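See structure below.
In this view, the complex is presented without one of its protein chains, the others remaining in place.
As written, the chains take the letters A, B and C, and residue 1 is the first residue of each chain.
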């Protein structure tokens, strides 16, 4: 399996299965001299952690990031930052019932097709447990980026949508509710709805929106590695993501040029920002904003028809502790991936001109 | 500028500015022994070419792909395939009026910010002229992929949308109209609308849909290089693209797990295909389908306020021959990028298991 | 610090400092289905381990490789293989005397120049401790390569040279002596010499030769990634290496074409093998052989003048337990790096033709 390395200069490699001994990662290319606050890393981990509220999975994971190298006396040394996160929740027997069964809309079937075998314990490598490593690495990337502020939040749960624009919202509200929606009233509705869905043994999808402010102009490498193209890859690489749009997005496709063009102010800023802070694949200094669509979690607590690896029909029912809606816990993952993309482009941009 | 190389094993590097002497590219990693029909390449070029119909730009480019290496006696030799496409349309003086002016929603400002200078002749590297190289390379990738069939078409122009599902459409209709919409009646409306928009000196956005059939299971490299994540990057790297969704997409985010899960048939196929042919980042053998949103072309034939490189207000108006809607010509580009992604994963997959 | 990732398809990333908590690595791209014998890995580690004989450093390291992912029920799963090796020998205080001192011919000065700070505990990242990770990964690569046999041995210690050609030697002798020289009489002289050098508080260089048999034709990727070019990089990346030659090497430069050309037998093998099993950067099926020159270990137990980070003259003397000659322990490292190179080309070659 290639594809476990992300980035050109700020490169994250991750490893680990959901029910192996540990997961972990290595960042190669973080510059020397970055002050690292380890508590900040742990804080981000807590935002992604199972069991953090009543509307997420109640699995127990301490998610302690143990840094093994690359940081010395509080600063990065320029050498690779290796880290591991132990899997506390290694109950392999829980998963024997799915050993030979292909769970619908999971990766069981495709892994078997591709690799000829798979670690059937709880999704193995295809489990979203891997994203814990991204959050750890993203927390380091954020400390490199310093003044660039990345803020994600829940903008939809099923058909319940946050109708306000991000500029009308108070981002301080985000962490005040379990859904991570910056509008209290909407958050409440979403929370109620998630609980209702869970009580049905069902799950629901949703949308995360992300806003990045204080971005210097110049980040992004056209042609193939446009800033939004790598953001797109980054977001689509998160488990359960089905779509990505930035700036005016799919709505922009309905517009005319005369209404969509962002006219300049004299200082180079623009009056409107349909461009989403990116023109020609390069940041222009305006806010970057984008949306990420998540499908409903595939594991539901209802009986489903499926097949086993022999191609025989079987009936199965989800067991264990799963998220009814992945979106609240996805918020820090979206931020982490955005941070990894920006850190990479931030370094690349140091070599754009003499 | 890094970012001009795409792919891991089937790697395309492109070069060239819209008004330089030529553009071109190199494919490194195409296996030996692939029979190449040069006419097929030229056919794809013709689908992207300016001047092909009354609703696209009337610029003249012969867009002849001259292959310089890597193909011998009708077959690839395994060595890099270098090619050039001359720019017939090199009228640099046409562009002197924009030398110091930042066109709204173009990349003029961001290139200057990033590189400190730029080739101001008609967009230079940021021009969609570069996509001609992608189409040429994609035509070669298609010949490697052989049985895998990639079909893109126009599914929306502005607010005019093709309401049918792709399974209800006759793909043979696509190339029968200038808009490349497989539904004749809708195509007619779209064409009329584009002409109307053009007569206003305006432009309009749209959506391209793409369907890939006959894909073997196993393509895609989780974790970061999921099949849909690289498709997403590929599509978002096309000029003017604002969004990407595959399978159920943004609508999938509104659904419940119980309605969204794709239940298996005994042969491993699925009854529904909300997954869009991809599970856990790996193809499962079902059709892959996705949508790509394009913003309206930024160059409009109306007066617009803007600034020059000195930060002074100026008024400008688009000149020359531009597309009122990019979508009809984007159809082969979307296909080409899909082919490049699949060719790469096709080769990578040969190393997935012993 | 970039440069901690090696390989294109079979990719090893390593991390860790000599006196941090642990070192480790990740292999991304090992195909699924490779049977892994964990004892084989540990056996290779034992060949590199400190304290293995009287002529190597007496430091204590258990060098137990703990595999965290990627292997399930005795086989690789295609997912990344993460592993850690704990540093038992973490006595940081031992190194306080070199905190501000630049040891001659070490990397202290250059790391400070490059990174602005460094982990001064025992060489940190620049320590050859890192090569333990290469040996672990190489042991896995060897199991992928199966029938390809890689054998390295000591061919010179200082001016004491093994005069026989590799074809005259019995490789079974290699592991029978502490020097790893396949000629008993020469081995004895070398061992005596190393002890003498050590008793002087001095160190000495040497040469490792490596022979690879049973290589299929076709491995190697011209132009820049010729098989011998990547072997060269791999070997030169090992600590203390100063030179690399393959086939006829530097002696070949003295020869005439008429005496150097390898004439073919009818089966495609060659009568002579000055080419060293590689022609045009691609293996031809004959034995690959090469030599690697190691400089004397820089840490000597004699007083030396040097400077501190303030640029002041100071006198220093090596402390602790160091190798008087690195070559016996380098033998498995050379093999490991060769295995990593071959594993990568073995996978790449699966995509060379349709």
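Everything below uses one rule, namely that a contact is a pair of C-beta atoms (placed from the backbone, for glycine too) under 8 Å apart; a residue touches a chain by one contact, two chains touch by 3 or more.
Keep in mind that this is a model prediction, so the values were computed, not measured.
S.K.: So one chain is hidden, and I want to know which residue out of C:53, C:213 or C:304 touches that hidden chain in the complete assembly.
M.R.: Checking each option in C:53, C:213 or C:304, the one touching the absent chain turns out to be C:304.
S.K.: Consider the whole complex, including the chain that is not shown, and state which of B:36, B:84, B:194 or B:300 touches that chain.
M.R.: Within the whole complex, the residue contacting the unshown chain is B:84.
S.K.: Using the touch definition from the top, which of C:33, C:51, C:243 or C:320 touches the missing chain?
M.R.: C:243
S.K.: For the chain that got dropped from the picture, name the residues of chain C it touches.
M.R.: Listed in rising order, the touching residues are 1-6, 8, 14, 102, 104-107, 109-111, 113-116, 125-126, 130, 156, 158-159, 197, 200, 202-207, 217-218, 220-226, 228-230, 232-237, 242-250, 252-258, 260-268, 270, 274-276, 278-285, 291, 293-300, 302, 304-307, 311-313, 348-349, 351-353.
S.K.: Touching the hidden chain in the full complex, which residues of chain B are there? Just list them.
M.R.: Per the touch rule, chain B residues meeting the hidden chain are 1-5, 9, 11, 13-17, 20-26, 28-29, 32-33, 66, 68-70, 72-73, 75, 77-82, 84, 114-119, 124-125.
S.K.: State which residues belonging to chain A touch the missing partner chain.
M.R.: Residue positions of chain A that touch the missing chain: 8-9, 29, 31-34, 78, 144, 347-348, 350-354.
Please note the rule applied: only the chains that are shown with their structure count from here on.
S.K.: Using only Cα atoms to place each chain's centre, name the chain farthest from chain C.
M.R.: The most distant chain relative to chain C turns out to be B.
S.K.: Between chain A and chain B, what distance separates the C-alpha centroids? Give it in angstrom.
M.R.: 26
S.K.: List the centre-to-centre spacing of chain A and chain C in whole Å, with centres computed as mean CA coordinates.
M.R.: Taking the average C-alpha coordinate of chain A and of chain C, the gap between them is 39 Å.
S.K.: On chain C, where are the residues touching two or more other chains?
M.R.: 9, 29, 32-33, 78
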